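The complex is shown incomplete by one protein chain, all other protein chains being positioned as in the whole.
All chains are identified by letter, namely A and B, in their written order; residue positions are counted from 1 within each chain.
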Amino acid sequence: MSTAPAIELKGISKAFGAVQANKDISIRVMPGTIHGIIGENGAGKSTLMSILYGFYKADKGDIYISGQKTAIPDSQAAIAAGIGMVFQHFKLVQNFTVLENVILGAEDGALLAPSLRKARKELTALAAEYELNVNPDALIEEIGVGMQQRVEILKALYRQADILILDEPTGVLTPAEADQLFRILHRLKDEGKTIILITHKLREIMEATDTVSVMRRGEMTATVKTSETSPEHLAELMVGRKVLLRVDKTPAQPGEKVLEVENLRVVDAAGVERVKGISLEVRAGEILGIAGVAGNGQSELLEVLGGMENGTGTIRVNGKELDLTGKFSDARSRRKRGIAHVPEDRQREGLIMDFKAWENTAFGYDDDDAYRAGLLMDNAAIREDAQGKIERFDVRPANSELEAKSFSGGNQQKIVLAREIERDPDLLLIGQPTRGVDIGAIEFIHQQIVALRDKGKAILLVSVELEEILSLSDRIAVIFDGKLMGERLPAETDEKELGLMMAGMTGKDS
Amino acid sequence: MDYLTLLQILDSALRLATPLLFACLAGLFSERAGIFDIGLEGKMLMAAFFSAATAYSTGSVWLGLLAGIAGSMVLSGIHGLASITFRGNQLISGVAINFLASGLTVLIGLSWFKLGGQTPSLSGDARFQGIDLPFAEAAMSVPLIGPLYAEVLSGHTLLVYVALLCVPATWYILYRTRFGLRLRAVGENPAAVDTAGISVVGLRYAAVAICGVLCGLAGAYLATGLGASFVKEMTAGRGYIALAALIFAKWRPWYALSATLLFGLLEAVSNRYPSLDLGFITLPSQFMQALPYILTVVILAGFVGKATPPRAGGQPYVKER
Partner (left out) sequence: MEQLPKWADLIVVPLVGLILAFILSMLMVLATGHDPLDALKLMVSGALGSTYGWGYTLYYATNFIFTGLAVAVAFHASLFNIGGEGQAALGGLGVALVCLFIPWPHWTIALLAATAAAGIFGALWALIPAYLQAKRGSHIVITTIMFNFIAASLLNYVLVNQLRPKGAMDPATAKFPKPSHLPSLGEILNSVGIPFAKGTPANVTLLVALAACVFVYYLIWRTRLGYQLRAFGKSQPAAVYAGINPVKITIITMMISGALAGLMAINNVMGEAERLILGSVEGAGFIGIAVALMGRSHPIGILFSALLFGALYQGGAELGLWTSIPRELVIVIQALVILFTGALDNMVRLMVAKVLVRPKRAEA
C-alpha cells in the first residue's frame, strides 16, 4: 500500500440558496506536495477551502485527513486536524505585536507571560528552519504586507500545521516577494508539509505546483500533473473554451493630447506618500494601460484624476488645468470637465447596491438638467433613459426596477459602463474593468472600450491583469512604488519584461 | 477654602466617583470586546432597584447585591442576544434597555411597595456600612497626610474599595491574561479570533456578562451604599457620564480611574458650591453639571488627544468566506 493522501475530499457539495457553489467535488492531495487549485473568480475555490477550514459546512460529502475520515465543524477542528490557512485578507490584529498574533488562540495557559516566552523561542527556531525572519515585537500595523503574510504562515506553523492552504497569496505581493514566498513554500514542502495553493494565475501554478486541479462553475473539471500540462491547456479547462488572448483592434490613431499629468504626488490619510511624482499623457484615440501590482499607487492615481482624492502637481485636461485640492477638486467637477470614471471597486464605489438599476444610471449625474423637473428629480425621465442604456449594453435581466445587487458582476459592470460611456466623455478612467466579471461579459466590455477609443476618446486603463493590459493598451506604463518605471509598446514587450519592471527593476532604456 | 472643606469635597468626590468607576469599567469590558453599550444607565438603574428592593425585603444587603447583579445581568443578556446572536444595532439595543429599566423599575416597584415607585428606606444590615481603615483614628494626628487618610480614604463602604481594586484587576486581566488578549483581539479584529479557532460569540457574551456584573455593582452601590433606598430614575444620567469617562479614558483602565475621579470631583464641587465664584467669573451650577459632557465632546472632537475606539466596535461579526 502506498501512503494515504494528506487530504482527500469525496463528493463535496455546497449550495448558497439557488447558487451551487461546489458540485460533487473530489480531490486527493498527497503528503509533501504542492497542489494548485486554479479557476476563475467565482469558480468555487474559496468556498471549497472554507469548507476544509470549518467556515462552512458542506451539504454533502466527506473529508479524509491522512486516510482518517474527519469532521471539520469549525476552525478549531481544522487546526486540530493540522490544517493551517493563510487567507487572502490577513486575519491579524493590527495593534498587536507579531508575537501576540502568533499565540492568539494557541496560548498555553491562562496567563500570557509563559506563552509569550515559549512562542519567542519557537519563533526563533522556525525562523532558522524555514527562513521566516520577522521581528517578534513589531506591531502588525507597522510592517509591510509581505511580512504580514509571513506572520500568517508562522501562525499556522506554530500550531503545528502539516497542511497549509494559501488563498491567492500573491495578490498583494510584488513578483520578487512572490518568488520569495515560493522559495519558502518549497522549503516547507521539503520538510514534508503539504501545501494547497489557490490562485487564478497560471504562471504561479506552472512554477510552483506538483499537481493541479481546475475548477469551473463549482465543478472540478480536471486534476493533472503540472509537468504534463501547459498553460494553454489549463486556460481552456478553466473557461471551457478557447480564450481570446488578443482583442481585435486596429492600430491607434492618436490625436491631440487630452490628459497631461506632471509630477503628481498623493499623500494618503495616514500620511504615506502613495504617488511619488508621476508624469504621463494620454492622447485622443489611444489607450494608455497602467500595469502594476496592486497597492503601488495606481488606485490613488485614478482617484485623484476622478476627483475622489487630493493631490499636488499639475493635471491638464484638453489643455486646461484641473483643481487638485480646492472647491472644484470633487468628482462632480471632474465630470463637468468631460472625465468619466469606471472605478476599480464597482460594488463599493461605482454602484449603490441597494438602489434600483435605474437610480444607479443617474449616479453621479443626478444634477443633469435632463433629470430635473422643477425642484424635483424627473424619475420618469431617468427610468426611460435607464431602459435604453440597459438594452444597448445588453444588461441581463433587462429590468431597470431590480436592485443593483441582484445583477451578476458582469451585468453590474455593464450598468456602470453604460452610464459612463454614454456620457460621451473626452477621457475615460477605467480601473480593473473585468475584475469578477464572467468570460462572456469580458469580451463585450473590452469591445466597448476599444469602440470608445475608435471614436477618438482618450482612455486611461488600470489593471492588475497583465494579460488585459497587453491586449487592450496602445501604450503601457508600469507603476511601482508610486513611480512610473517606464513605458513600452505592447508589440515590443512581453509579460516577462513587464513583470520585472513591476518588481521595481528598471527596463532597458530608463 | 480651608483644608477640612477640601478633604470633605475629596471624600465626597471619591464616593460619587465609585458608581461611575464601576460603570466605566463595565463599559470598558464590553467595548473592548467590540460591543458598544449605551445601556449602562439602564443596567445600573435595574440593579439599583433590585438591590434595594431585595435588601429591604430580606434585610440582607448581600442578597440585595446579588439580586442587583442578577437584574443587571438579565438586561446584559438581552443586549447580548440583540447585538451578538441576532446581529442587531447595538446602539438601538442600548436605547431600548435604558427605557426598559426606566419603565420596569417603576412598574414593579409600585406593585411591590406601593410607594410611588420608590422602595422604603434601608437601614442596618440592609445597607453597606462604612469601614474604618486601620489606624484611621491614630493617623489624624499626623499633619496633612493623616487627615487625608482618615477623612478621604477611610470610612467608605466596602464597594468603594472593591471599585478601586477593580482598576488594577481590570488592567491585569486585560494585559496579562489569555482572556484579556482574546478580548482585546475580538474588539479589534473578530475574524482573527475566529480563524484562530476561538468562539467570537462566546468571548463577546463573556464580556457582556462582566459588563453586567460591574453595572450591577454600580447600581447596588447607588441604592445601598451611597443612598439608602431606590428612588425613581436615581441613576440620573450617571450611565452616560460613565460612557463619557470611558471615552475620556481612551478605553484604558488606569485612565478610567482618573476620568471618573475627575467627574466625581466635578459633581462634588457643584454639590458644595451651587455657583462657583472664581473671582473674575461666577460659574453657575448648571455649567458644572454640564462640564463632563462638554469635556467629552472636546475629547471626541480630537482637539485634545485623539480617542480611537476599538476598531471592530459597534459592528456585528459576520463570518466571511
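Heads up, the rule we're going with is that contacts are C-beta pairs under 8 Å (C-beta built on N, C-alpha and C of every residue); 3 or more make two chains touch, one makes a residue touch a chain.
Every value quoted in this text rests on a predicted model; they were computed, and no experiment measured them.
Interface note: of B:Ala23, B:Ala52, B:Cys166 or B:Ile247, the residue touching the hidden chain in the full complex is B:Ile247.
The chain that is not drawn here is touched, among residues B:Ala82, B:Val152 or B:Val200, by B:Ala82. Across B:Leu7, B:Leu63, B:Leu110 or B:Val269, the residue that sits in touch with the chain not pictured is B:Leu110. The chain not shown here touches chain B at positions 38, 78, 81-83, 85-93, 95-100, 102-104, 106-108, 110-111, 114, 117, 237, 240, 243-244, 247, 284, 286-287, 289-290, 293-294, 296-297, 300-302, 309.
Contact between chain A and the unshown chain involves residues 306-308, 330-335, 341, 343, 345, 348-355, 359, 362-364, 366-367, 372, 375-377, 379.
The working rule: only the chains that are shown with their structure count from here on.
One finds 47 Å separating the Cα centroids of chain A and chain B.
Residues 175-182, 184-185, 188-189, 191-198, 311, 319, 321 of chain B are the ones touching chain A in the complex. The touching residues of chain A, when paired with chain B in their complex, are 46-47, 50, 53, 55, 74-80, 85, 87, 89, 91-96, 100-101, 103-107, 109-113, 115, 155.
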